[in-house]
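Rather than the whole complex, this shows some of its chains in their spots.
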Amino acid sequence: MRARVYVTLKPSVFDPQGRVVAEALHTLGYGDVRDVRQGKFFEVELEGDDRAAAEARVAEMAATLLANPVIESYRVEVL
Amino acid sequence: MSVIDRKVLEQHGVTEGEYARIQELLGREPNMLELGLFSVMWSEHCSYKSSRVHLKTLPTTGPRVVQGPGENAGAVDIGDGLAAVFKIESHNHPSFIEPYQGAATGVGGIIRDIFTMGARPIALLNALRFGSLETPLARRIFSGVVAGIGGYGNSIGIPTIGGEIVFDPMYAGNPLVNVLCLGLARHDDIIKGQASGVGNPVYYVGARTGRDGIHGATMASAEFDESSAEKRPAVQVGDPFMEKLLMEACLEVMKTDALVGIQDMGAAGLTCATSEMSSRGNCGMDVEVSLVPQRETGMTPYEIMLSESQERMLLVAKAGREREVEAVFEKWDLHAVRIGHVTASDRVRLFHHGALVADVPTKALTDEGPVYRRPMARPAWQTSVQQLDLGPLAPPASSQTAFEALLASPIIASKRWAFNQFDHSVGTNTIAQPGTAAGVVRIKGATQGLAVSVDGNGRHCYLDPYRGAMLAVAEASRNVACAGGEPIGGTNNLNFGNPERPEIMWQFGEAVRGIGDACRALDVPITGGNVSLYNETEGRAIYPTPVLGVVGLLADAAQTVTRVFQAAGAAVVVFGENRGELGGSEYLARLLDLVQGEPPALDLAAERALQTLVVSLVRGGLVQSAHDCSDGGLAVTLAECTFGSGGIGVEVALDGVKTVPAPFVEAATLFGESASRVVVSVPDGHVAQVLTAAAAAGVPAQVIGRTGGGDIRIDVDGATTVRMPVAAAEELWATAIGRRMQSAAGAA
Amino acid sequence: MTFAVIVFPGSNSDYDAFHAASAVVGAQASLVWHKDTSLGGADAVILPGGFAHGDYLRTGAIAKFSPIMAAVNSFAERGGPVLGICNGFQVLLEAGLLPGAMVRNRGIKFVSKMVPVRVEATDTPFTGACTAGQVLRMPIAHGEGNYFAEPAVIEALERDRQVVFRYVDEAGQASAAGNPNGSINNIAGICNAGRNVVGLMPHPERACEASLGSADGRVVLDSMVQAFAAGVAGGRSLA
């Protein structure tokens, strides 16, 4: 089984990485870029083939380790 | 505008008495924005309302003091028209909530305080406290804090040259992250955070303002509880690249004489910067809040004024010189935005799209804040924790076992796991590698060098806050003395619990008294510092933990030594007296699980004589190494002198101290932590001269053995108590923290 | 001779390189702002360490678009000596002046310490004064110094002796224990096919004076000065 966890900074949290990328894109001539936010994702390979179980398990991993609930939110997707 | 009722006041942390005073100062009811301004400026964090009466007693003057407390940082003269500019700052609460960002933004804040003064930051140090390394939470916080400090300081290119780290369950729910930054400026270039010149433009530059950290200033002043929750992001994310741009641009602007004054927006953000700058310059300021660059839409003047977004500066330029200032910022891809001007009034007036939304007397915010002489009471348990009766106890282990346990204790073990994540070579000024001495930097273009050390011992202060604080001052200045630095100035970070509790306030008062007495005796003026109160979780306070930062001046940066033995066949000399004091020692804590007794006695005159002696010996090139004797006592100190030497061992013979019950003689001799001791290694040809100098200075000195061989061997009263190959001991000591962290490889 | 040290907004070892080249080695050095378009007639270029544009995206990723990089490119094409140190190496990789890329250190942590580095090739302008196999002690200080290239590229680099510096252990062996960041084949520095462009992660400019813990790195800058002197004496200018 494979699952993905997408982790993003909460909307209210400042994203310096996105800021710098947006500015670089402006410099490169992409003036139509309004905003960039950067996130990360984890592709997790799991044993077993129970989708629902995998989803729950990966959500648990996200909550404990992969995302920092203080500043980040996450979304789990089973492939 | 909503009504200001009891609930609103509570949310703002404003007492009814304080509210009455606000009304009196304004001559009317404040509106919500004005209440917000007062609440942050009168918070503990900004007004020092609980601590001020005590801080006033500290010695702050001296012939070298160029800038004492009151500005963004202190400064002391180091000759040739140069000044060392330095200050320490804490970021304890944010680092508990989000270790990486909390520590990173803490580093960012103190760096801004230094370059704001017109000084180029040249070094960072940190003092950290975490819970026991055996717990996952402490490891996670430790790991995040270390990464955060590195992530910020490394990027900007300021070397981290030293620090100290202590692990103790008392800090489990409330870690401490204190960061000291040292900068260098020419006296004439020191710039103050002051506004003046009616009509002069006020500029905002740096990161855009978001809703982050609103109530941050009040957060730092209130205990955690379950509900210190969501609403607004309590965590600020650091942007070290922005800070680097700001630093370079500001230092460049300062070289023009188009600048009047500048201040960073730290705690209480724009509110603090506008009111403090006007207050120092005895003028007023008009600001159009809507001109402040904003990161989010729909921000209210209240949010803009109270935001604590990072990496922002406020500056006042000379009218007519606007283009020059703007051009420098543009060079660095920053946009200085004119948001207001200096006025002849004595008020800060805020406008929003032209409408007056706040109108407050400047000094009311900065100088009229409440000052509390809070009740103090010596805790009932104080006397009992100071009782230490070794009589009924038996030593828990052989000296050899105790020695090995101490070397592997996270408090004593090498901190390389942490400082190998800090860039310490950038800047090409770092003379001593971290872990081998006080941090030492040279000064390019001058002969002088600077040695800096940060020290504190919460356990000592818990047992006796007065003496513990004195010991911290003594240790920090002794450390710089061992590097050949004459202590010339100090800064302090006072980390304590809830000052509304009389026992905590007593600890605070005692500690400040101790710092004052020690600084006076050692001639170390305090030029600034920081107070962090309410360090408790669920009613449990940390150890009272004053952290001292001391700066020492090396007449010649090349004349320095580290703790490391340089050659075999040198005489090993101990200065000072071993009184075998085990009270509050790491030995008792680690091996007997006992935090008990009185901390080691301190004779300040003897301490001063010792430090003066050591500085002169290092400067005279008479000693090859010098190391302060502290945690783990003489045995650990000797072992540390062999570490990093490439395996140069040591053989010493000690007389057992006779002040303790017989079963503890070995332990007290080896691991007792008597203060005012230094171990030096001396080539044979210099021994007589060194002993004569010690005698002349009235410092007890004793040749206890020689360097050489591959072992650490310590005999007490003719019997070998500790014997171990240097390599084995060093391995134990060097890897103790890494091994504990390995099992906890965790999230980035 | 004159070294041009390029200053990106987030460079933090620019003054260190400037100081080493001028005050220590005694050559001329000038700081060239990244928005400039000319190297001002310099004889060698140093891309210094730091975080050129914050490098949150990838190290060196944005720097390749800085105006000065066109001049650096054509200088390199004409055979001019270019040295990329740490972030400068990362910039050279991103700019395609050197093959390969950097990924996060194997241990994912920033690593700052003194390491032994072996000189593998002495026929570059920055290693001519070294002896083959000489081990230099220099500091490293990076979070992304884990050198990667596809196997075919690595093979070609090794075959053509383009590996200029290799991490070694205390015994001088290119062992796993001597590899601080996971770089393939312990690669610490490489050169281009023309051998005039050299990039390395360790910091020679921070190891030019014994008081800083090592003076071993000085030979890198001395090599350049010697190469220049020899070139001028031989009637050809490197630039």
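By written order: A, B and C. Residues from 1 in each chain.
In the analysis below, a contact is a pair of C-beta atoms (placed from the backbone, for glycine too) under 8 Å apart; a residue touches a chain by one contact, two chains touch by 3 or more.
All of these numbers come straight from a predicted model, not from anything done at the bench.
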Copies of each displayed chain within the entire complex, written as a formula: A x2, B x1, C x1
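Throughout what follows, only the chains that are shown with their structure count from here on.
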Between chain B and chain A, distance of the C-alpha-averaged centres to the nearest whole Å: 36
Multi-chain contact residues (two or more partners), chain C: 53-54, 56
Multi-partner residues of chain B (each touching 2 or more other chains): 239, 241-242, 333
Parts of chain A lying in touch with chain C, wherever the complex brings them together: 16-17, 20-21, 24, 27-28, 38
Partner chain C, residues of chain B touching it in the complex: 147, 150-151, 154-157, 239-242, 244-245, 248, 331-333, 419-428, 430-431, 433, 442, 444, 557-558, 748
Residues of chain B that touch chain A when the two form their complex: 97-98, 101, 207, 210-212, 232-239, 241-242, 295-296, 309-310, 333, 746-747
